[in-house]
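Take a look at the following structure, please.
Missing here is one protein chain; the remaining ones are kept as they sit in the complex.
Entry: chain A
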């Protein structure tokens, strides 16, 4: 039997995951050789290039949203996982407590300090700073300017002599009643001044993070060492607050939804997803369209399926039965990357791509080694 190539419509249909009231259909990808007899689904970089596209929705330093279209879930998920767990950042790893008379215990204070996101000169962070290797038990630490960033926090709470006698606000009554992230000072060593000075100084992303509250006579005096690390070791090293994707929702209205039904239908979706348009004279004149005699009435149209949450509310109502089909596009991933501030959000994604490439490259070399 001669094989008939699939129509464009058929190709589009293959990408859709069906979402029914209680079930889902066609969840797995089918673009593998041998799945459809007579069709060529072999990996081809040129074909991938033609089918793949990127679309930006938002690109701010702290938050980026973009779509990768025409890529498999396994690859998209690899990028997401790498962004969370494998892109390195600099964070406080060791805290040396000289004095801590605050009510916060040393270990809790150290933990709080570790979680504060810092930033600094990009070149210094990516190129100059290298990994710090933890010394074996008993060996002295090898802290060098290229693997350790030193910080200091030295605050003492004292009475404010100039405060109003009736003042009740501790921040006005005392000096340093609140210890903030901005009180942490960067102590450059060696070549660090070349990379981290002026605008590029190592500093907390959010200067107003409250670290501790003090009362007169209490003080915190700690030194800190920052090292590079990855999120798989500790969440404080993760460069993202969240890195996630949604799969593009699809809404197909198969039969006309008109009038009050249309308004109700619109309310089944988040704002902006469904629009209402007037039925035109042309549509009303068309036999069998379902619009006959409804000229001027409102009909439901899909405006912005991307904003849909796929709550399936529309499927619960009898009046929309067989009039709407919900689904998702299996190869359309809407990413949301929220940076903690050390990296630009779009740079985190780019770094994840080059990380996956480096991983594959290193293992290819290893494989050649293994065969030899």
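Rule of thumb we're sticking to: a residue touches a chain if its C-beta (ideal position, glycine included) is under 8 Å from a C-beta of that chain, and two chains touch if they have at least 3 such contacts; residues count from 1.
By our rule, contacts and distances are computed from a predicted model.
Not every chain of the complex appears here, and the one that does not is recorded in UniProt as "RNA polymerase subunit AC19", selected from "ubiquitinyl hydrolase 1", "RING-box protein 2", "Ribosomal RNA-processing protein 44" or "RNA polymerase subunit AC19". Checked against the full complex, the one of A:8, A:23 or A:74 touching the unshown chain is A:74. Contact with the chain that does not appear here is found for just one residue of A:174, A:237, A:291 or A:349, A:349. What chain A contributes to its contact with the hidden chain is residues 29, 31-34, 40-43, 45, 48-49, 52-56, 59, 66, 68, 71-72, 74-75, 77-79, 81-82, 85-86, 130-131, 133, 136, 346, 349-350, 353-354, 356-357, 359-371.
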